[in-house]
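First comes the structure, then the notes that go with it.
Every protein chain but one is kept in place in this view of the complex.
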Amino acid sequence: MTIAATAAESRAGALYDQDVACRVLGIRLGDVAPGRATARMTVTDRMVNGLGTAHGGYLFLLADAAFSFACNTYEPVAVAQAAHVTFLLPVSAGDELVAEAAERVRRGLTGIYDVSVRRGSETVAEFRGHSALLPGRTRPTTQEKSA
Amino acid sequence: MTIAATAAESRAGALYDQDVACRVLGIRLGDVAPGRATARMTVTDRMVNGLGTAHGGYLFLLADAAFSFACNTYEPVAVAQAAHVTFLLPVSAGDELVAEAAERVRRGLTGIYDVSVRRGSETVAEFRGHSALLPGRTRPTTQEKSA
Amino acid sequence: MTIAATAAESRAGALYDQDVACRVLGIRLGDVAPGRATARMTVTDRMVNGLGTAHGGYLFLLADAAFSFACNTYEPVAVAQAAHVTFLLPVSAGDELVAEAAERVRRGLTGIYDVSVRRGSETVAEFRGHSALLPGRTRPTTQEKSA
Partner (left out) sequence: MTIAATAAESRAGALYDQDVACRVLGIRLGDVAPGRATARMTVTDRMVNGLGTAHGGYLFLLADAAFSFACNTYEPVAVAQAAHVTFLLPVSAGDELVAEAAERVRRGLTGIYDVSVRRGSETVAEFRGHSALLPGRTRPTTQEKSA
């Protein structure tokens, strides 16, 4: 593994380890590479809206998490500035979702990342996130975490 | 109260009553009028990401919930088709958020709704949702709920 | 008229006076106030696509122009960073369009502006633009223009 790939995994991993919301929701971090990250989530009964399908907010949250890990594979810390999501198919409790984030462009302090949320071979949502870098902001480290 | 206003409250209220996710997250439905709805949420420790701030997904979810109640103040059932969100300020555990959704335009089977998410007098996120009507789809009623 | 209103008109007007593209397309600047601007355009035969309707790009351009004038009613210079547009109705050659831009939120170096494009009483497109301020960048003045 290259140094960049190792650093990418380490940075995204440290962020994930500190992420209480992901732990509460059972979101798992998958493959990570510079500018890329995968996150998985099983939809639960607690995520269902009044129409009996998963709240779009949880699909957004999963995509946003993958996006956040992907744009934090570099220094410095990046945050989501804006995002657009399209809901293609309804999702139900019990569904296994995979969100794959890939960088489209990065320039100066901003980046654009595309995330597809899939259930098996079907795309259930498409997400595009815009990140902003925060120069000078420190990131949690694995050391902090275990402290 | 007009007949339209009473029907709007009844429809949004029935949808809210069935919404497990809103109940789990402590989201409360506020004022409702035709094409309008307010939803409130207190950010909890369980919503925090690895940077120590609330996951943007929860701000989106609150805005999306207000949007969903607003576009379901009419018949037939409406669902979110797409949405754009801009994050203006970070939000922390303990913050009280209010999302106000208002219809911008409705035409044929689609509608556009704008939602501001505020913490006191500050706007922390702006959301614009696109709805699609599902003619023929039944909505939960208060009767079903109590059944 | 207040000092702010006079300054707003003067700034947007100077920008408009320098705008070759607006002149070429016959776009007229209408009412201006702090954070607000109106622009008008008559769709011509030269704006029509292969389906016989106006190119969406020209609706976008008109909305974007109104947005640009609205966010340049203050100092310093603001530019469009991103925008979302929804096309609601097809538009034809000969149609008279009015784009009304209004500020939704402004904070630090960014702002969000909503623009409705109308043909008579019908809304044909809805636009939301995100602006970025460019501190230190000079704006054209009426003096430069006449020079």
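Chains here go by letter, A, B and C, matching the order in which they are written, and residues are numbered from 1 within each.
The rule is simple: a contact is a pair of C-beta atoms (placed from the backbone, for glycine too) under 8 Å apart; a residue touches a chain by one contact, two chains touch by 3 or more.
A quick note: this is a predicted structure, and the numbers were derived from the prediction, not measured.
Undergrad: For the full complex, which residue in C:A8, C:C22 or C:L133 touches the chain that was left out?
TA: Checking each option in C:A8, C:C22 or C:L133, the one touching the absent chain turns out to be C:C22.
Undergrad: Give the residue, chosen from C:S10, C:T42, C:T86 or C:T123, that touches the chain omitted from the document.
TA: If we include the chain that is not displayed, C:T86 is the one touching it.
Undergrad: If the missing chain were put back, which residues of chain B would it touch?
TA: Against the left-out chain, chain B lists 82, 84, 130.
Undergrad: Which parts of chain A are in contact with the chain that was left out?
TA: Residues 84, 86, 88-89, 104-105, 107, 110, 112, 114, 116, 123, 126, 128, 130 of chain A touch the chain absent from view.
Undergrad: Of the residues in chain C, which ones touch the absent chain?
TA: Listed in rising order, the touching residues are 14-22, 24, 45-52, 54-58, 60-62, 64-65, 68, 77, 79-87, 90, 139-140.
Following the convention adopted for this analysis, only the chains that are shown with their structure count from here on.
Undergrad: For chain B, which other chain has the most distant CA centre?
TA: Farthest chain from chain B, going by C-alpha centroids: C.
Undergrad: Measuring from the mean of all protein Cα atoms shown, which chain centre lies nearest?
TA: It is chain B that sits nearest the middle.
Undergrad: Approximately how many whole Å separate the CA-defined centres of chain A and chain C?
TA: Distance between chain centres: 35 Å.
Undergrad: Need the CA-centroid distance for the pair chain A / chain B, whole Å please.
TA: 23
Undergrad: Taking each chain's centre as the mean position of its Cα atoms, how many Å separate chain B from chain C?
TA: 30
Undergrad: Mind pulling the residue numbers of chain B that touch at least two other chains?
TA: Residues 84, 86 of chain B touch two or more partner chains.
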